[in-house]
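First the structure, in the form of C-alpha cells, and then the observations on it.
Only one protein chain is missing; all other protein chains are in place.
Each chain carries a letter (A, B and C) given by its place in the written order, and its residues are counted from 1.
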Amino acid sequence: MSEILLKGIGIRKYFPIRGGVSGRTLGYVHAVDDVNITIYKGETIGVVGESGCGKTTLGRVVLDLIDPTTGALFYKPNESEMSQLEQLYSELTSGGARELKKEEKKILNTTKDNIYKSRRRKKDFRSRVQIVFQDPVSSLDPRMLIKDVIFEPIKINGIPVEGENDNGKQKRVKLRGDAATKYILDIVTEMGLNEDHLFRFPHEFSGGQRQRIAIARAIAVKPEFIVLDEPTSALDVSVQAQILSLLKTLQQKYNVTYMFITHNLAVIRAVSTRVIVMYLGKIVEEALTDELFEYPIHPYTQALISAIPIPDPNFRRSRIVLSGDVPSPANPPSGCRFHTRCRFAKEICSTEEPKLKEIRTGHVVACHFAEDILKTESEHTGIKKISEIAI
Amino acid sequence: MTTESVGSEFSRALKKRLESSKRSFYFLTRSPLATIGLAIVIFYVILAIIGPRLAGGNPSVMTAYPIYHGQPIIFNPIPPFEYAKFPLGTTIGGYSIYEGVLKGARVDLELASIIVFSGALIGTVLGSIAGYKGGALGEAIMRGTDIFLSLPYIVLAVAFLTVFGRYESVMIESLILIWWPTYTRIVRGQVLSVREQKYVEASVAAGSSSLRTVIKHIIPNSIYPIFVQISLDFGNVILTLASLFYLGFTFAGPGFAEWGNLLSRATSAGTGGAALESYPWAVTIPGLVILIFVLALNLFGDGLRDVLDPRMRR
Amino acid sequence: MKLYVYIIRRVLLLIPVIIGVTLITFYLSHLNIGLLVTEYEGKIHTYAQRVIVMKELHLNGPVWAQYLYYLGALFTGKWGFVSPGDIDPGVPVFTEFLKRFPPTAELALLATLLILVMGLPLGVLSAVRKDRATDHATRLGAMAAVSIPSFWLGLLVLNFMLAPTVSFLPHWLVLYGNGQLNWSVYGYWHGKIAPFVSPTGGLSQPTGFLLIDTLVYGDFPAFFNALWYVFWPSLVVALTTFGVIIRFMRSSMLENLGQDYVRTARSKGVPEQFVIKKHARRNALGSSTTVMGLIFASLLSGVVVTEIVFSRPGMGTWLYQAAYNNDMVSVMATTFVFTVVIVAANLIVDIMYSYLDPRVRLE
Partner (left out) sequence: MNKLVGEALVVKDLKTQFFIYDGVVKSLEDVSFVLKKGEVLGIVGETGCGKSVTAYSIMRLIPDPPGRIISGQIKMGDYDLIKGIDQEVDIILKKRPKIRHHNKIIKKNEYLYNKIRGRYISMIFQEPMAALNPVFTVEDQIVESLYLHSKTKILRVIKSASEHISDLQSFKDKGGITSELSGEIGAELQKIKIQKKGFESEEKHLEMLIDEATKYLAKKDKYDEMLKESIEVDSLEGTLFGNVSEEERARILKVLSKEAKKSHLMGLTKRLKKKNPDPVISEARREAFGLLESVNIPNAFQILKNYPHELSGGMLQRVVIAIALSNDPQILIADEPTTALDVTIQAQILELLRDLRKNRGTSIILITHDLGVIAEMCDRVAVMYAGNVVETAPAIELFHNPKHPYTIGLLQSIPRIDDPTKKLNIIRGTVPNLIKPPTGCRFNPRCQFAFDRCIVEIPPTIETSDGHTVACHLFSGKEVR
C-alpha cells in the first residue's frame, strides 16, 4: 500500500436531542459510531450508504469541520506519533465504546497539541484539504462575484510552491493583482468556464456550472485531499457525466486524493478505487471497488446493489427488497444494527455486535455469518453474475 | 494575458456590477408605488435639511405671532392662503403652520433617525451574537428580547418620562429601548439560517477565521431584511412620537416644533370638535403631513422588500 | 410532543419574562421611592414616623427582599393608593384598576375581533386575486390605514361621525356624549332599573363591563348605546393596526398556495374554493396567529391613545391623568397590567398556533 494520507480511529459523533418540558437532552443521534478509517494517498475512497447513515457527518469529521465526540484524527502521520497517540487513545477507551470524560479529552488534546503544535498545524491542514458540497444552490455565497468566490481560499491560504518549510509545512505564496487574476482565469478555463463568467453572481448559473465553480474553488489552492459530498446528486445525468470526467482529469493532473460520498452505487463504481459501505453510523463492509461489486458479502450491501435499477430492460433479475425503513439513528437496534431488516438474522444478531473482520484479501465485513454468506450466497448477488444471468 | 486585458477585466467587472445594481433599481421601478414612495421620502429629507433655513429662526422652535396687522391671532387662527406670511394658516397661539411643518420635519426626522438607527444597531449586534454564538449568552439575549417585546411601547415611554423626567434624552432612550428587540429577532433568525448555508461551511473549510466568516459571509447575507424593517419602523416611530407629543407626555416647551405637537396646538384635547368646525385646516394639514410621510415610507419599504426578497430575483 | 407538554413548556418560559418585567417596574418604582410615598405626604414629621413608614413599605431590607415584598404585594393586589392630585385621591389602586379595566378590555377585545374579521378575509382575498385590481386596492388601503396617526383618525371619527353638529350620520344615531354612557340618562329613561341603583345614588355595576351590565339590566337601548360608543374607538384602533395582518395573511396565503400539498389537493379534484378555504387557509391561519401576538403590543398602544382621544374612562385615560399628576403608583400599575395582558395574549396565541399546526409541537 502506498503512503497513508489520513487516518481516523474510534470516531464517534453523537448529536444531542433536546426536548421535554425543560428542553434537556433526551438522547443522542448516533450519527457516526466507532468508525476507523484509513485513506491512502492518491486513491478515491467511496463512502456509500442511505440517508441518515452518517456518511456526510464522517466527511465533516475527517475534514475537522466538526469536532468528533470521541476519536483521533491524523493527517499524514509519521509512525512514532501515530503509535504514541493510538496507544494513548486505546488506553483511554479501554472500557469499550463510551464517551470520553472531560479530563481524558484534555489529556488527549494536550498530547495531540504537543505533537501537532495545534493551531499552526491546523492552518496548514486547512490549506491542504478542501470540500465540495452537494447542493449547488447554497454552496456559493449569493452576494459574491464568482471571481471572489474562487479567490477566497487563495487569499486565505495562498498557493503551494515547490519545496517545504523547515517545520514540515508547505511553502505557499499569496497572489495579488494581475498574477491572481491570471491564475484564476487559468483555473476557470480548465473548469470549462470562461472569463465572462467571472464577473457574474451565482444565481445566474445552472446547477452544473455552479458545481464547476465549487470545484474550481476547491482546486484553486491545489489541495492534497478533497471531500466530495454528493457532488453530482443534484445534477442531470449528462451534466453528472461531465462533472465526473472533470474530476477524473483533475485527479490525474494534480495528484489529489478524493473521498467521494454518495448514495449512488453506479457513480461509486465509476469513480472510486475503494469503497466503504455504511449503515446507521457503522461501517458494514469495506473493500476494493471491483471486489465489493463482484463479491458483496454483507446482506445490506447485497440488498443495496440489487436495488439499483440497471438501464437495460433485458436485466430482469430477482432482487432483494428490504422490508421496512432505516431505523432511527437516535435509537439504533441492539447488536448488529441491520438485524431488523436482514434476511439472515438469527438470535445472535440482536444481542452481539459483529466486529469487522477480513474475509477475503482486503475485504472487511461486519457480519456474524460472513463466511457462510460468502460460500452460499454472493454468487447470486454479485454484479458479474447478474450480467451472466442476463438474457 | 497582458496587463491591458487584465485592466479591461476589471472595467468589465465594474460594468457588471453597475448592471446588477441597475437591475435592482429596475426591479424597484417595476413598482411605481414604491418609486413614488421613495420620491416623497427624499422630498421630506430635503425638507428636513433645508426647511428650517427657509423658515428662519431657531430650527426647532416655532415663532409665535400673537398679533398680525393689528389683529390678535392667538385665538382666531388665520386660514391658509390668506396672507403670504402664513401660507398654510396659523393655529391657536398664533403659530404659523407652514413654519411648524418645516421645522417639525427636521425635529421628527432627527429624533426618528436617532431612535431607529440606534435600535437597529443594538439589535443587529445583539442578534448576531445570539445567532452566531448561541449558548447561554444567546439564550439570555433572547429572553431579554421577549421581555421588551412584551412591553406596550407608549405605556413604557410614558412611564419612563414620568419617572426620569420629561427630557429629550429620556424620550430617545425609552424609545430605543422599545425598538431594538425587533431587530434582534430578525437578525438572529437570519444569522441562524445563513450560518447553516453551505458557503459558510465552505469558507470555514478553506481556513477562514470566524471573524472573517462573519464579516464576509454572514453579515452581508443577513443584513438586508434590516433595511426593510428600518424603512417600515421609521414610520411607526414617527407615529409614536406624534402620539406622545400630541397627548403632551413630553418635554415640548412653548413653540416646540413637532408635527404631533402642532396638532395638539390646533386642538387641545377635548376641543377637537370645535377646532374641526371652526378652523379645520389646523387639524387636517399636520395630520396629512404625517400621513403622507408614513405612507410614503411604507410604500417604499414594501417595494424594497420585494426587491430584496431573493425569491423575487429568481 | 404532546399538546399539554407544549403548553406547560410555554407557561414555564413565561416565568423569566414576568420576572424581567416586574424587575423593570420594580426598578422604576424603586428609583422614585419618594413619589411612591407621596401618600404619606404631610404625615411624616418625626424620625419615628419615618421609621414606621419605611417599615411599612419594607424599605429597610436588602434590595432582593424589597423585590420579593414588591412581588408579593403585586400578586396579592396591594398596589398602593392613588396619589393626591389625581381624580380619586386615596382610593386603592387595585380598586381603581378594577373600575378602569373593563372599558379598556371591551375596547381591546372588540378591536381584536374587528382586526380578525376585517384583516383575515381581506388578506385571503388579496392573495387569491394576486396582482389584480382587488389585490392592489386592498394592499394600498391597508398601507394607508396603517400610516394614519391613530389620534388623528380618532379626532376625525369623533367629529365627523359622533359630534352631533358635524356628523355625516343621521341625527338620531348620534345620541350624546363623547363615547361614554351618560349614566344620568338612566334615571328618567327606565324606571325599572332601580334595583341596581347603589346606596350612594349611582348605578351599581354587577360586572363592570358596560356591554354585559346593560344586558343584565335588560336595558337594550343602553346596550346599543354602549356598543355604539365602543364600536367607533375600536374601529379606529382596528383600522390603524390591521394592515399588518392583511400583509402577513396575504404573503402567508401566497406561500401556502404555492405549496405542493395544495397541488395535491387540486389533483384530487377538490374544488378551488375548498382548496383555498380548507387547505391553504388553515395553514396560513396558523402562521398568522403568531403575528397577532406580535402586533398586540402596538394594538394596546393604539388603545391607550384612542381612549384618551375619546375620553373613555379606561386604563389609557387613567395613565394619561396619572402621568399628568406624577402619580407614579398608578403609572406603574397600568404598565404592569398592560404587560401582563400582552404576555397572556402571546401565550394564548402560541397555544392556538400549536393547535392549528401540529408541526409546531414537534420542534
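Keep in mind that, in the parts below, a contact is a pair of C-beta atoms (placed from the backbone, for glycine too) under 8 Å apart; a residue touches a chain by one contact, two chains touch by 3 or more.
Quick caveat: nothing in here was measured; it's all calculated off a predicted structure.
Colleague: In the intact complex, which of the depicted chains does the undisplayed chain touch?
Modeller: Within the full complex, the chain not displayed touches A, C.
Colleague: Which candidate, A:62, A:304 or A:336, sits in contact with the chain we can't see?
Modeller: Residue touching the chain left out of view: A:304.
Colleague: In the whole complex, not just what's shown, which of C:265, C:315 or C:345 touches the removed chain?
Modeller: C:265
Colleague: Taking the entire complex into account, which one of C:283, C:301, C:317 or C:335 touches the absent chain?
Modeller: Checking each option in C:283, C:301, C:317 or C:335, the one touching the absent chain turns out to be C:283.
Colleague: Which positions on chain C touch the chain that was left off?
Modeller: Contact residues on chain C toward the absent chain are 131, 258-261, 263-272, 274, 277-279, 282-283, 286, 356-359, 362.
Colleague: Go through chain A and note every residue touching the omitted chain.
Modeller: That gives, for chain A, the contact residues 50-51, 206-209, 236-242, 244-245, 263, 265-267, 269-271, 289-290, 293, 303-315, 319, 321-326, 383, 386-387.
Everything below uses one rule, namely that only the chains that are shown with their structure count from here on.
Colleague: Pick the pair with more C-beta contacts: A-B or B-C?
Modeller: Pair with the higher count of C-beta contacts: B-C.
Colleague: By CA centroid distance, what chain is farthest from chain A?
Modeller: Centroid comparison gives C as the farthest chain from chain A.
Colleague: Please compute the C-alpha centroid of chain A, do the same for chain C, then give the distance between them in whole Å.
Modeller: Whole-Å distance between the two chain centres: 58.
Colleague: Cα centroid separation between chain A and chain B, in whole Å?
Modeller: Whole-Å distance between the two chain centres: 51.
Colleague: Calculate how many whole Å lie between the centre of chain B and the centre of chain C, each centre taken as the average of the chain's C-alpha atoms.
Modeller: Computed from C-alpha means, the inter-chain centre distance equals 26 Å.
Colleague: Please output the residue numbers of chain C that touch at least 2 other chains, ranges allowed.
Modeller: Residue numbers touching two or more other chains: none in chain C.
Colleague: What residues in chain B touch two or more of the other chains?
Modeller: In chain B, no residue touches two or more other chains.
Colleague: So in the complex, the part of chain B that touches chain A is made up of which residues?
Modeller: 1, 3, 6, 9, 12-13, 16-17, 20, 197-199, 201-208, 212, 216-217, 220-221, 310, 313-314
Colleague: Which of the residues in chain C come into contact with chain B in the complex?
Modeller: Touch residues, chain C against chain B: 13, 16-17, 20-21, 24-25, 28, 31-32, 35, 139-140, 143-144, 146-152, 155-156, 158-160, 163, 165-166, 247, 294, 297-298, 300-301, 304-305, 308-309, 311, 319-320, 322-323, 326, 328, 331-332, 334-335, 338-339, 342-343, 346.
Colleague: Of all residues in chain B, which touch chain C in the complex?
Modeller: It comes out as residues 33, 143-144, 146-147, 149-156, 158-164, 235-236, 239-240, 242-243, 246-247, 249, 260, 263, 267, 269-270, 272-273, 276-277, 283, 287, 290-291, 294-295, 297-299, 302.
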